[in-house]
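One protein chain omitted, others in place.
Then we have chain A:
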Amino acid sequence: MEATSFWATPWGWTIITIGQALAVIVGVMVSLAFLLWGDRKVWAGVQMRKGPNVVGPFGLMQSFADFFKFVLKEVVIPAGADKIVFLLAPLITFILAFMSWAVIPFAPGWVVSDINVGILYLFAISSLGVYGIIMGGWASNSKYPFLGALRSAAQMVSYEVSIGLIVICVILLVGDMNLSRIVEHQAGGFWNWHAFAPKTIIVMFPVMIMFYVSALAETNRPPFDLPEAESELVAGYQVEYSSTPYLLFMIGEYANIVLMCALITILFFGGWQAPYPTAGFLEPGSVFEAIHGLLWFILKVVFWFVMFAIAKAIVPRYRYDQLMRLGWKVFLPASLVAVVLIAAYRVFGGNLI
């Protein structure tokens, strides 16, 4: 009895939460290493190369080798740089990328912080992500990083608008901002997932594709990698970075990409729900159910990550004015129409899907 009373106290709660946070961070970091390898393999496959295949079996350990390479290099800080802001920028990118994972439900009940405004929290944290890039670009005190920072500021603010409106569609369908409720709302087979629900598929499926494209732009992924377009800006905001600060930028970027994959999965692809009804053979609340859900969640996230990797390999880079046109003149009106349609469906189409 003593042990249970200790875990109920604030200190016990703090220890449990720190343990959960560490578990999530380590899990995400390790999976990032392999996803990065997968990204490079897909990219190589499209270009008919072999990709990383030297370190470890199938080159699986390549990311760890790269990690040590970055960590053991010298940190170079340009003479004209604003030292504090220069070093703060990659830290901010890194920390924000991992803060968002606090509200992601991995499996039934497996979430560090099950807050009511979960999706708004994600939106708030991802809108902060732009600061790492702007600060890095400005503090480098150099032309290419500065231009990259300006581009990314405009780009990320623009695409946040359409992402916000698309998220509102999902919130309207579910009637809740809690991510676990959103996933639970899609239970009972893939025909209940928001992307495929028969009554709303005409609106929600295109909206899901719009979210995917906006997520590409929001994470500065090709074809929208203008802040770091190597043919125009060398490496954009990262030009002056080396060693560990660069590594932090890169890990933060990839953590954000995987977060966006997880977000598409949760909002449109049913999160940890299996594509078949599980009511018959899975006992609610059992460990087996949780692991079953976790496996489906990972599978779906990997699917969307492969989509991101393929987009990087096969789509040519957009020009800047085309990017802005797509964001403001196509996605903004389209997502606004989607919000109106979904709201009308909620008012006139009954309460259930």
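Of note:
The rule is simple: a residue touches a chain if its C-beta (ideal position, glycine included) is under 8 Å from a C-beta of that chain, and two chains touch if they have at least 3 such contacts; residues count from 1.
Here is the rule we go by: contacts and distances are computed from a predicted model.
Between the listed names "NADH-quinone oxidoreductase subunit J", "Acyl carrier protein", "ABC-type polar-amino-acid transporter" or "Nitrate/nitrite transport system ATP-binding protein", the UniProt record for the complex's undisplayed chain reads "NADH-quinone oxidoreductase subunit J".
Here the missing chain is touched by one residue of A:Phe34, A:Tyr131 or A:Tyr212, and it is A:Tyr131. Screening A:Val26, A:Val76, A:Val157 or A:Ile209 against the full complex identifies A:Val157 as the residue touching the chain left out.
Among the residues A:Ile115, A:Ile168, A:Ala187 or A:Ala334, only A:Ile115 touches the chain that is left out of the figure.
Here one chain is not drawn; of A:Ile25, A:Leu60 or A:Val85, the residue touching it is A:Val85. By the touch rule set out above, chain A reaches the unshown chain at residues 10, 14, 82, 85, 115-117, 120-121, 123-125, 127-128, 130-131, 134-135, 138, 146, 149-150, 153-154, 157, 160, 164, 177, 321-322, 325.
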